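Shown here: the complex without one of its protein chains, the others still in place.
And now, subunit A:
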Amino acid sequence: MAFAWRASGLTYNRYLAVAARVVRRSLKEGPRLQAERRGEMELRFAKWENGKQGENKSLAQENASSMAEHASEGQK
């Protein structure tokens, strides 16, 4: 099965996150406010080299740029 989003470098994980986000935004006010908190992700990471902590980066931003890098080579 060929998926168009694969060609843009998106992962299946990202596809599921986007689909889930739009489902949460379509809910009625009550359940929506509770559900939208589940979509938040603020993980940060740093690479340690030679005993020193590297730059502190946002995981979401790094994922997005890595997906852009891998665009059009996903479908092989």
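Here are some notes:
Here is the rule we go by: a residue touches a chain if its C-beta (ideal position, glycine included) is under 8 Å from a C-beta of that chain, and two chains touch if they have at least 3 such contacts; residues count from 1.
Definition applied: contacts and distances are computed from a predicted model.
Looking at the choices "ATP synthase subunit delta, mitochondrial", "Eukaryotic translation initiation factor 3 subunit G", "Exosome complex component RRP41" or "BcDNA.GH02220", the name in the UniProt record of the chain not drawn here is "ATP synthase subunit delta, mitochondrial". Although one chain is not drawn, its touching partners on subunit A can still be listed: residues 1, 4-5, 7-10, 14-20, 22-29, 31-32, 35, 38, 64, 67-68, 71.
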